[in-house]
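Input: one structure, supplied below.
Of the protein chains in this complex, all but one are displayed in their positions.
Think of it as A, B and C in the order they're written, each chain with its own count starting at 1.
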Amino acid sequence: MAIMSFITVSLLFSLGLFTVLTRRNAFKTVIGLTLMESAVLLLLISWAYIPDGWAPILPLKGGGVDPLLHAFTLTAIVIGACDLALAFAFIMKLNKFERTVDVDVFRRLKG
Amino acid sequence: MIPVLRFLGGICIFAGVFFSFAAVVAILRFPDVYTRLHGGTKALSGGAVLILLGALPYAGGYPGAIKLLLIAVFFLISNPMASHAIARACHRRSLAERALERKRGERG
Amino acid sequence: MSEPLLAFFYFFILVTAFVAVFLEDLLSSFIALSVTGVLMATVFALLRAPDVALTQAIINSGLVTSLLLVAYSQTRRTPLPSEECPECPFWLQWPSAALVCTLFAVFLFRGLYSLACVRELGSAPAHFLANTLEETGALNVVAAILLDYRAFDTLGETTVIFTAVSGISLLLAGGRYVHSGRGLSFVVKRGMALLTPFILLYAASILFLGHLTPGGGFQGGSVFATVAILICVVYGTSFEAARISPKTKETLESGGALLFIVVGLSGAAWGTGFLANLSGPFLPGTPGSLFSGGNMLLLNLAVGLKVGAGLSSIFYAMIKILELEGDSWQS
Partner (left out) sequence: MILLALWGMVISGMLGFVRVVIGPSAADRLVAADALSVIFTMVLVLLSLYIETPFLLDVALAFSMLSFADMLLMAKYFEHGELYK
């Protein structure tokens, strides 16, 4: 089971990386970032799973899974949503000047 | 009593799964947007409510059963609204696009 | 635990992610991306993480879609010129990127593979699972970790949300609101009037029962923000601005932060430390009832106010018109 999760995580992360590297549309870049974030969340949660564990809500009917990683993941999801909103605000602001969402045009940011 | 209820619930669940599968086949096979919407939403609403009713004996106690009933009632109100909004949006959009095309044809 | 089911879900996640990346039409890739998010939530549920599954489902299908659609409809997309770049040969474009990504995936998998072992609980999670009920009085261990053991982290997280809200307001300042009451059709308006109280009640139950069942401040606050967005979409902006003014949102957000700080300082005033719970002035209550878990109820309320007001004011800042002219039928 762990091997399966690791394969999925590595494929999903590199798919997001490929998107960020090659797509010229800024929205596609954001989609790639989201995929990379999902891969990390999936890694944390699949690492927290213990075979035959129960959800960490008392009273437990047996052994439980790791609640600490669940707390970390929860924080990461909310901060990821804020990240996403900030990325969209940047895209909208840049789009106001350049009239496009092509990342190749956003060259003026280069120092 | 409980085994009989569970048997009936199982029948309901499988009927619901059958209806959902039929709805998906309708979405795949029907020729245009409105027929797809027709096939998809109605059969799927029925299938969802059947599954929720069939899941009642398996829910294990009344808090779960109440939540299942809440989901069913919510579906019965919200799903027709969503499909109405989608159908109306498709209709308005196609009208606007047709008008745009006609204007373009007049101009050039 | 059904391994074939999990394998199928993983396969489905990869397929939807692939489609979201390689589909040309952006609206369709948004739909595919939201399907990916739902599948992630399902996998989290299958891996026994109901809290995380709830958060992922709420954030993914309520907020991310609305922000995506607003940003997408607010941008002007002149078609991308696809001319060949002279100083950048063909093999340096997607083939080399694919090579780099394949190598990256291989090495990432190799590194993760060396981690694979028989998992056991560490000492800290085992302590949390065994002693949460005596030490905090809450039933939901994840909420107890977020709001009692690591409450300082949660304060930092609300600060991050506050920073994002102020950054977005700063970036998009100077626009103009369009006041309009057009909205959707009559059927949807009446139906929303029927459904909104139930959704709000459910959001409140997520928020206030966060220490007993999955949920808590973030999830409840996100549902509140989604309801505000939905009211704005269904009834038009002028209705939303009249009922829930931006001033009210600001007040609510500051009130949430203030409540958090006051609860924290009350522990300090008691003499046991910032954000002290049961060792401070708070009572454990009977486990399983609403008033249990010490200050967790108050902290959930504070975080919920902060997140709900913050996320809905993000949406309110993003729907401002940045440029006045232009047609809306670009796609």
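Structural remarks
The criterion applied here is as follows: a contact is a pair of C-beta atoms (placed from the backbone, for glycine too) under 8 Å apart; a residue touches a chain by one contact, two chains touch by 3 or more.
Every value quoted in this text rests on a predicted model; they were computed, and no experiment measured them.
Seen in the complete assembly, the chain not on display touches A, B, C. Set against the missing chain, the residues C:188, C:244, C:278 or C:299 yield one that touches it, C:188.
If you put the hidden chain back, the residue from C:226, C:277, C:295 or C:313 that touches it is C:226.
Not every partner is drawn; the one left out touches chain C at residues 1-2, 5, 8-9, 12, 15-16, 19, 23, 25, 27-28, 31-32, 34-35, 38-39, 41-42, 45-46, 48, 50, 53-54, 57-58, 61-62, 65-66, 69-70, 72-74, 178, 180, 182-184, 188, 199, 202, 206, 213-215, 219, 223, 226-227, 229-230, 232-234, 236-237, 319, 321, 328-331. Although one chain is not shown, part of chain A still touches it, namely residues 54-55, 57. On the side of chain B, the interface with the absent chain consists of residues 10, 13-14, 16-17, 20-21, 23-25, 27-28, 33, 36-37, 40-41, 44-45, 47-48, 51-52, 55, 58-61, 63-64, 67-68, 70-71, 74-75, 78-79, 81-83, 85-86, 88-90, 92-94, using the contact rule stated above.
In the analysis below, only the chains that are shown with their structure count from here on.
Here the spacing of chain A and chain B, counted between their Cα centres, is 30 Å. Distance between chain centres (mean CA atoms), chain B to chain C: 27 Å.
In terms of their C-alpha centroids, the spacing between chain A and chain C amounts to 12 Å.
Here chain C touches chain B in the complex through residues 184-185, 187-188, 191-192, 194-195, 198, 329, going by the rule given at the top.
Across the complex, chain A is touched by residues 1, 3, 6-7, 10, 13-14, 17-18, 20-21, 26, 29, 33, 36-37, 40, 43-44, 47-52, 55-56, 59, 63-64, 67-68, 70-72, 74-78, 80, 93-94, 97-98, 100-102, 104-106, 108-109, 112-113, 115-116, 119-122, 124-125, 128-129, 132-133, 139-142, 145-146, 150, 153-154, 157, 160-161, 164, 167-168, 171-172, 213-214, 218, 222, 287, 307, 311, 314, 317-318, 322-323 of chain C. Residue ranges on chain A touching chain C, taken from their complex, read 1-19, 21-25, 27-28, 31-32, 34-35, 38, 41-43, 45-60, 63-71, 73-75, 77-86, 88-93, 95-96, 99-102.
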